[in-house]
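I am attaching a structure below and will ask some questions about it afterwards.
Complex shown without one protein chain; remaining protein chains in place.
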Amino acid sequence: MNRQRREVLKQGGGVTLLALVTAAGWLTPRDAVAQGWNTAAFETKSMDDTMKALGGGAPVPSKDIAFVSTPDIAENGAVVPVGVTSSLPKTESIAILVEKNPNMLAAVFDIPPGTDPALSTRIKMGQSSNVYALVKADGKYYVASKEIKVTLGGCGG
Amino acid sequence: MMQNRRRLAACMGGVALAAFVSLAVGQGSTVDEIAKYRAALQDGNPAELWEARGEDLWKKPRGPKQVAFARCDLGLGAGVVKGAYARMPRYFADAGRVMDLEARLLYCMTTQQGISDADAHKNLFGNGSERKSDMEALVAYVTSESRGTKMDVSLDDPRVKEMYALGEKMFYFRGGPHDFACATCHGEDAKRIRLQDLPNLTSKEGAQKAYTTWPAYRVSQGELRTFQWRLYDCFRQQRFPELVYGSDASIALTTFLARNANGAAYDAPAIKR
Partner (left out) sequence: MADPMKVRASVVGDSTEVKVLMSHEMETGQRKDAQGKVIPAWFIQNVTATYNGKTVLSAQWGPAVAKNPFLAFKFKGGAKGEKVQITWTDNRGDKRTDEATIA
């Protein structure tokens, strides 16, 4: 058993997304401890790379993931409201990815038991693109997508 | 020769008509979706962050004289904020001028708080969290205290009436390198620039909807913008000379537009694209 895994298991308590990724060897302990932030996952440009960084396999398309209060057209890509609701049992986390953004992953939310697997936030979109809602439920990954058109890009410049 | 030209004209007419029709149809659903986008933005308006900061600024002593805005009379008595914005612009005897909220705040800053004219004019339009505008925060707070109040700008005072007439003249005045007037963009129904629809400010409904939703958090600016900013930016887009902040010209136009909104419930700070 390598040292990293031993440290993670010693910590006990909840095993976070981050700890799993660290244990899998995708992050150095310095990154993990210093930031508590999955650097690798936020620098990926494809679904495959994101899944590798999150430590999962290819997600299965699911009709049990819904975009709620998420318009088809955003007047300004700087602020795009996105709401995701998962009716998959044992939903542990919800992530939002934007296919054509400079980096795909926008946000990852860990849902502890007792919290609704439903949330809303606002993201930036550089251009019209598919937006993915990636859900981890019962250890497996599922995905739904929606095309959002942007009349004015929102990444800057 | 004439026959060909006529045929060409008919053909062009046909193409134009077809384009117009498809545009109108496409525009319908696009307009609906954009309406949904705007509705989704209403829940959680970052303008509230400016309102909170403005309330703090309103209440604490400021400037060399260390005086709070509690002494500032917006027309309903010293320090009275509730419902004040819906009754502005108005004539202020102590200043000898018709003033909108922003001009009045500048007046209180310089005369009561002892802040220099130069300092009061610094950073009126914020740019990021490292260059915040106190004025924008103050405006957000004061205007939020008029939310729900019916617009009620009075023309009883002859000086306000005069400003209204001047503002109306300005609204229809064509000038600048594009020969634009405000009315060029805002004088008819169903006009738009690319996908931005333009309110018709000459209709009662258009005037009310427009004025009662400023100031607003502008998503494209990432900032809360005030009515003085809105007019300033219109002038810039028309390639007019720069509109001076708090000038009589800006107040005349504001008086015209605010009074035309009378009767509608004020509903700002709002959130816009």
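Per-chain numbering from 1; labels A and B assigned in written order.
Keep in mind that, in the parts below, contacts are C-beta pairs under 8 Å (C-beta built on N, C-alpha and C of every residue); 3 or more make two chains touch, one makes a residue touch a chain.
Keep in mind that what you see is a predicted model, and the values were worked out from it rather than measured.
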Q | Candidate in contact with the missing chain, chosen from A:47, A:80, A:133 or A:150 | A | A:80
Q. In the complete assembly, which of B:31, B:52, B:70 or B:95 touches the absent chain?
A. B:52
**Q.** Contact footprint on chain B, counting only the chain that is left out
**A.** 43-46, 48-49, 52-53, 128-129, 217, 222
Q: Pick out the residues on chain A that sit against the missing chain.
A: 16-18, 35-38, 41-42, 78-81, 83, 98, 101-103, 105-112, 114-116, 118-125, 154-157
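Assume only the chains that are shown with their structure count from here on.
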Q: Starting from the mean Cα coordinates of chain A and chain B, work out the distance between those two points in Å.
A: 39
Q.
Which stretch or stretches of chain A touch chain B in the complex?
A. 69-76, 78-79, 81, 120, 122, 151-152
Q) Can you list the chain B residues touching chain A in their complex? A) 30, 33-34, 36-38, 40-41, 43-44, 194-196, 219-220, 222, 273
